[in-house]
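The complex appears here without one of its protein chains, the remainder shown in place.
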Amino acid sequence: MTSVQRQRASSAAQAALLRVDDLAKSYGGVHAVAGVSFDVPRGRITGLIGPNGAGKSTALAMVAGAIKPSRGSVLLNGTNVAGWPSHKIARRGLARTFQQSSDFSGMTVTENLLTAPYGQRGDTLRGALLGRRYWRAEQESLTARAADLIERFDMARMANEFAGTLSGGQRRLLEIMRALMTEPEILLLDEAMAGVNPALGARIEDYLLQLRQDGLTMLMVEHEMSVVERLCDPVIVMAQGEVLAEGTMDQIRSDHRVLDAYLNG
Amino acid sequence: MFLHAIGFGIVTAAVLALAAVGFTVQFGITNILNLAYGDVMTAAAFVAYVSSSAGLNPWWGMVFGGLFGAVFSVLLNRFLYTPFIRRGARLFTMIIVTIAVSLILQNCLQAIFGPDFVSVRISAGATVRVLGMVFTATQLIVIAIAAVALAALHGLLRYTRLGKAMRATASDPALARNCGVQTRWVIDGAWLLSGLLCGLAGVALVTELGSFDFTTGSVFLIPVIAAAVLGGVGHPYGAMLGALVIGLATALDATYFSPTYQDVVAFLVLIVVLLVRPQGIFAEVASQKEVAA
Partner (left out) sequence: MSLAWSFYIATVLVYLGVDLMACWGLNLQYGYTGIVNFSFIIYQAAGAYTAAVLTLGPQTAGSFQQYVGGANLPFPLPVIAGGIAGGLLSAVVGVIALRRLRSDYQAMVFLVISLIATAVVTSDVGLFNGPAGLSLIPQPMSTALNLSLVGYRWFYVGLTAVICLIVYAFVWRITSAPLGRSLRAVRDHEQGAAALGKNVTGLRMTSFVVGGVIAGISGAVLVEFISAWSPGAWLYQETFVLFAAVIVGGTANNAGVALGALLVPVAFLEGSRFLPQFGPPGLIDALQWVAVGLMTLVFLWFWPRGVLPERRRIIQLPGQQQARTGLQRPVDYEKTAETR
């Protein structure tokens, strides 16, 4: 272990909700991610930035279970979930958004929210066949929770519209709201601001800050530097499949290796 | 016995190659599995039947059949498939569309020509011995026609503007359009060509089989798709290789194992490839060749 690793291990051990160690992915001979290690501390918004092709989205996908890592570990609250299928990791309290919004376009906004929580009574074959009386009560409380979210995020007008008719930004917001319905421990955001108009983007930023105040841990892969500046601390920089630097935005900005990486792309 | 099987396999492979290459070109250009393809083959065969019944030399039937295939396919794509795609049809919807066309075509043929078997009267001709294998003169002509057609296609793809445009459009339509490739004409040209191959294959098939009915083409479609998928859909050279493999495998299976189950070879190949490696076994080899050319 290098001194950096020892330092990180001792001090940050308690504060890290998510800890990634030597995570790597190669396709044939190509190393998309060449072994990255970082911590995502509790209650903060950690940014993951880097030039195109740095491997950020691949790393995120590995953490979420969408891609199987070639090696490495992903400790979520102390449990190594590396290589687990994504639905099992999700059940452990990890929620995520996708680069191209994953909202269920054939269902309404409210239905999208109601379908989110795991382990609902009417969600198994047996539960469904037992009929409304079996699952109705739980659905009513979930509906109340969904209504609260809709109220809070100002989506009341769209509550019963098909998700597919929403604008790009609204769909992203819906994705985030849906993730919140699962009451996650950590929320992974994959380029959440991509394709969102600035006004709605600013609203989303406010919501994210509110969520941080409520104590939600977040990890965001993001391209827009201004967003990262306003929201993220700490920030991790990746380039060419490796972690280049870590620290606050100021530290990152003045790190010459980071500037080189962006210039050389 | 072995050589006999191989010989039989080569003839089958020749017809299969014609059909599979045509099928794969259509897929490469338009990205839809055209399940009406087999029935266009049958229709072309019926065109040949009509021409030979009218007293013309049966080999003219091949010409007419090929022409019919070409024209019908272009029109089919222009006036049915492309409009549906433009309208935003999903991939599965397109399969339903092609199956609908297949049903319409097949049953129109039945309505017109009746349910009985008919045949295009081409005499088998003298038997010829080649390398220890026995062929009839007609079979050799069929193989020759297939070889010539495929060689011509190869030449077209490699050396002509249309061919290069087709390959460009098949691998990246948006980029091709940006480079000024007239996609509309390229697509029409591709369907014309593949339709020609389809028609030729249809007539060749019924020549080889002796007699046929309105279902013959659609039954043959499964080995055709199997060959195309085996070679990687959209890759003509892969389809030729796939046709060879399936032609030989079917012949060997029919000779040594169970004649009743010979179709099963093609079924199993198709399923296994789709489930295990949908991009095809030869896709890498084939695509490298294309990129290099």
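Points worth noting:
Per-chain numbering from 1; labels A and B assigned in written order.
Rule of thumb we're sticking to: contacts are C-beta pairs under 8 Å (C-beta built on N, C-alpha and C of every residue); 3 or more make two chains touch, one makes a residue touch a chain.
It should be emphasised that the depicted structure is a prediction, and the values quoted were computed from it without experimental measurement.
Contacts of the undrawn chain with the visible chains, over the full complex, involve A, B. Note that of A:S37, A:S57, A:T110 or A:T217, the residue touching the chain absent from this view is A:T110. When you scan A:A24, A:A82, A:A146 or A:L231 for touch with the missing chain, the hit is A:A146. Within the set B:T93, B:S119, B:T136 or B:T183, the residue that contacts the chain not displayed is B:T93.
Although one chain is not shown, part of chain B still touches it, namely residues 31-33, 80, 84-97, 99-104, 106-108, 110-111, 114-115, 173, 222, 225, 260-261, 263-264, 267-268, 270-271, 274-275, 278.
Contact between chain A and the absent chain runs through residues 64-66, 85-88, 90-91, 95-96, 98, 102-108, 110-111, 114-116, 118-125, 127-129, 131-132, 135, 139, 143-144, 146-147, 150-151, 156, 159-162, 164-165, 175, 178, 182.
Definition applied: only the chains that are shown with their structure count from here on.
The mean-CA centres of chain A and chain B are about 48 angstrom from one another, to the nearest whole unit.
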